[in-house]
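With one protein chain withheld, the remaining protein chains of the complex are depicted in position.
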Amino acid sequence: MNLWQALEPAQLITLSICVPFVGALLVIATGKVPNLREAVTLITAAILLSLVLAITDYTFLGTTLELDVVELFPGLGISFNVEPLGVLFALVASFLWIVTSIYAIGYMRGHNEINQTRFFCCFALSISSVMGICFSGNLLTLFIFYEVLTLSTYPLVTHAGNDAAKQGGRIYLGILLSTSIAFLLFAILGTYALTGTLDFRAGGIFDDSHNKVVLSVLLVLFCYGVGKAAIMPFHRWLPAAMVAPTPVSALLHAVAVVKAGVFSILKIIIYIFGIEGLKDLVTTDVMLYIGAATIVLSSCIAMTKDNLKARLAYSTVSQLSYIVVGALLASSIASAGAALHIATHAVGKITLFFCAGAIMVASHKKNISDMAGLGRKMPITFAAFAIGAISIIGLPPMAGTWSKWYLAIGALETDKFIIVAVLMVSSLLNIAYLLPIPIKAFFSKPAEGAEPWRWSQTKEAPLPILVALTVTSGCCLAMFFYLQPLVDLVNLIPGVSTK
Amino acid sequence: MSFILDYYNYWVVVFLMMAGFYIVISANNLVKKIVGLNIFQTSVFMLYISMGKVSGGTAPIVVEGVTQYSNPLPHVLILTAIVVGVATTAVGLALIVRIKRAYGTVEENEFDNKDDVI
Amino acid sequence: MLEQHLAVLPIILPLIAAPLALILGRSIFSWGFATLVSGLAFLLSWQLLAAALSDGVLSYAVGGWAPPWGIELRVDAANAFVLLAVTAISTLVLVYSKHSIEKEVKAANHSLFYTAHLLCLAGLSGILITGDAFNLFVFLEISSLATYTLVSLASDRRCLTAAFRYLVMGTIGATFILIGVGLLYMKTGTLNMLDLAERIDLYDSSRTINTGLAFIMVGVSIKLALFPLHMWLPPAYTHAPSAVTAFLASTATKVAVYVMIRFIFTVFGIDHVFVDMGMGLILMALAVVAIFKCSYMATVQSNVKTVLAYSSVAQIGYLVLGLSLVSVSGLMASMIHIFNHALMKGALFMAVGAVFYRVGSVDIKDFAGLGRKMPLTMAAFTIAGLSIIGVPLTVGFVSKWYLVIAALEQDQWLVAALVLVGSLFAVIYIGRIIEAAYFQKLPESRSSENIKEVSWLMLVPMWVLVIANIYFGIDTSLTTEAANSASEWLFQTNSMLENKVMEGEVLEGHAIEEKAQEVSS
Partner (left out) sequence: MAEFIDLVLLAMLALTALRIIFLKDLFAVVMLFGIYSFLSALIFLNLDAVDVAFTEASVGAGISTVLMLVTLAITGRKEKQSTHSSLLPLFVVLVTGAALIYGTLDMPPFGHPDNPVHQHVAPRYIEESPKEVGLPNMVTSVLASYRGFDTLGETVVVFSAVIGVLSLLGVRRKKKKDLESGLESHRVLHVVAKIIIPLVILFALYVQFHGDFGPGGGFQAGVIAAAAFILYALILGLPKAFAVVGPRFLQWMAAAGVLLYASVGLYSMYMGGHFLDYNQLATDPVAGQHYGIIIIELGVGVTVFAVMLNIFYAFGSQAERSNVQ
């Protein structure tokens, strides 16, 4: 599927970052003509996907793609280096961008949102920076694109411009920027001061000569510095970001931004500390149990939320910590599970958000308690919701099964039975807070006092929305049966294996 | 005793400087602050001139038969410094005149009641 | 001819131009003339930096009298670098000030404004270049007097009290420096800085010398607004005309920081200052307190100029922190930040001045909705604001990077952490303004007013600085090279001084400097 054979392989990296960026500029240029603007978005997304597929090809062929762009400091600059984990994330993000774009067109028009040009522009910009994060060759580059991602999503969060949106935006920017500057940058600088390099290397850049206590502190700083991974207690920004329009919540706060966070942690653990090196650090276990606590606690919080998006947000917080826990288990199979969870959780959660948005557009309902009986009016939507929910819970025949499977095996291998227990409990909690929603929607009657005249008018959401959520729920199903390419990709990561 | 003879001059000068400095930072009236500033500076000038003095020397103007002159360099520096001082004084006083016109007062504690001084 | 006099020209060019600008009289002529002269000074300082980087040091004996009898001008990589920043900002601000001044200063005072600006520029250049401690005092007073004048030219009456406070504090500072220089002179008999450096070591443990050092340090600290001696700065920056604030914020305090560096590294020697006197710890503590206290103050102000003024005091904390680390990389971080902070604050204050030009007030609430009305100005503000925060690909990030690396090099992990945590305040105080500009609606009362983008004469200098913020944030080679050779130069001079003491040999005249030059080449 390589459409770009004529090009120098390394140029693909440049293109995959520049294409969405140029797309953003074109969106501004064509802002006056909505149809053209949306066409630009879709075409850009399609080109990007083809680029990433080409990069995937090269990765399977074993070609190394490296690119040094500019030297910021002596011997240190923006440089890119494609490795399998990044490719996996890039695949997920670029594929889901197309789907989300289709969805967003339906949603934004159906909802008559203001400032649509700014919306699509920032959207493309954040995808551009996600690509930068995926392919970053050193911590500095990762950090730079991480910050660009934070800044370019800020206007999306505050999109509505009302007080709630501004408050949400403040929390969002406040937590993400603060943690990244105070912890992540500090950890990066500390790493640089210790080792003199920031390159991602197989097996890590630390060795036995470095003080283990300092490294332990650095690990904590990295974990909390990547605020996007939403480890408690720095998870508040994610529910706060739910004030954004649903497509933003769907792609960015279920996929791109949050996954950029856990991806960064995974990448730092694999390529900076090294999975082996992690085992010697005292804080590994500490962070592991904090991650486990996050899984359980945020699931509990999710149960109490009646607002659908808020419930999904806490669910996301919980699921993100699966990946963190997988990474911190310091076993090759758990790491593989963590990497796969990036993909499987992405399709599952985005389906759920799509459904939430569809409900909002079609019936203007936000609260779960109002949705009883809605399933009969919107069968496709709620069917998709059920599929997504089952995938998140981790039951066959949905994609989520595999990643949880590997995570559990990893936990067993390392004799961390508490983690196994946490995984089980969490699955039960998932069932408790996700499944009742479609069940009630299909089998309950509308609550008393619902406006009947309005009720009768409710029908399925616009076509683009339905297309999008059908595709993603289809993916949940398909990935259960056809996960092998992704598993192969994950097995290419040094030190990580599903066996 | 010779210790005192050697240094009494400097000590008194230090006292004078500090008197001027005290007026600057404690005075309530802006004109008095400027007076204090002048006293402070004039006393610093004395420090400089004192160090240029040679016992038994004369003013540094060539006169037949004199071999011992006081050091001319501090004198030059202080000539310059005096001019700098009067320049500052003039600008400071001009500011005071304008402040009086704008606020109706030149007493420091009266500004605070008038919302303006940060 | 030109090469021979390169060192003196950046001083005398604006010095001579100032009276001419007064004679020209008409606002437009003085403006054009002053801008031209400042631009020439910029080109000269560019030459000067190139010469200093290739040849090491340029010494110029004014009046043909050899130092220490005459006054010497000494240009090295360090002061040429700062001079470049000063003249560049001056030129840009002058271009900018034409319209800004028309709005904020009475028409009758326009030519006086440009005269005072040139005088200030001449004073600052003189402070940087001179190699004579007393001559430094004279130029300090030229720039100070011009500054008091510039501050008091605004139309709001509060500028008067601000200028008066500045005048009193500034004069106290200058007098302290005068006392300090006097004490040094008393013990050494010389005023030439290099000569002083050589002779001070002969009297190493002298109480008089130490007192002199203390007085010079306190005096300079007042001038550079080091916490807690910064009280004059926020009102002065708040109430001065916007163009003046943009100029002063990015140059005057930077020059004072350079003076501090100059005295510590080339006159007293770091061993004396930091080891014997323990100044390093004091400076470091004050710097950290400045960063936190003043950053916090910046977050609670409502006037945007005051916000940025407090931010400046906090940034001075970073500058002082860098030099208090006593290492080549720490000093280099300070030198880079001198340059970078000039770029950031210049752009920010210019943007705020543009808002004042259109809206007539710079309270945060007046920024509401300006993102749409003045897109270019607010975009400039946003980018420069991100630079203050230290977002990657801006100069702010480069500064912070070097400062933290320098701290970590000395195993000062706590200081490094504090630097980063301190910079979080910038997120708040810049964020408040940006949020108001982009995510609040223009108040109803203003919608009828004709608020639109300012003229290109104000936008171009602003955007030149903004682009410089990004350019030097990506291509750091120029700043790094200049700052690095500047700080290495300062350290070499310093270590030469110390070696001399250890070997017990007394080098006469400028032998030390020649030796240092040999080593560097």
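Going by the order they are written in, the chains are A, B and C; count residues from 1 in each one.
Convention: a residue touches a chain if its C-beta (ideal position, glycine included) is under 8 Å from a C-beta of that chain, and two chains touch if they have at least 3 such contacts.
The shown structure was predicted, so the numbers you read here are calculated from the model rather than taken from an experiment.
Among the displayed chains, contact with the absent chain in the complete complex occurs for B, C.
Checked against the full complex, the one of C:Leu124, C:Val138 or C:Ala240 touching the unshown chain is C:Val138.
Checked against the full complex, the one of C:Ser27, C:Thr190, C:Thr377 or C:Gln440 touching the unshown chain is C:Thr190.
Within subunit C, the residues in touch with the undisplayed chain are 1, 5, 8, 12, 15-16, 18-20, 22-23, 60-65, 68-71, 108-109, 112-113, 115-116, 119, 122, 126, 134-135, 138-139, 141-142, 145-146, 148-149, 152-153, 179, 183, 185-191, 195, 199, 203, 206-212, 214-215. Within the entire complex, the positions of subunit B that touch the omitted partner chain are 2, 5-23, 25-32, 34-36, 38-39, 42-43, 45-46, 49-63, 68-80, 82-91, 93-98, 100, 106-110.
Throughout what follows, only the chains that are shown with their structure count from here on.
Ranked by how far their CA centres sit from the centre of subunit B, the chains are topped by A. Averaged Cα coordinates give subunit A a centre that lies 70 Å from the centre of subunit B.
One finds 28 Å separating the Cα centroids of subunit B and subunit C. Shown for subunit B are the residues in touch with two or more other chains, of which there are none. Listed for subunit C are no residues, as none touches two or more other chains. Against subunit C, the residues of subunit A that register as touching in their complex are 70-74, 140, 143-144, 147-148, 151, 155, 158, 161, 165-166, 169-170, 173-174, 177-178, 181-182, 185-186, 189-190, 192-193.
Against subunit C, in their complex, subunit B makes its touches with residues 17, 21, 24-25, 30, 33, 37, 40-41, 44, 47-48, 51, 73-74, 77, 80-81, 84, 87-88, 91-92, 95-96, 98-99, 102-103, 111, 116-118. Contact residues on subunit C toward subunit A in their complex (touch as defined above): 386, 389-393, 398, 400-401, 404-405, 408-409, 413, 416-417, 420-421, 423-424, 427-428, 431, 435, 438-441, 474-477, 480.
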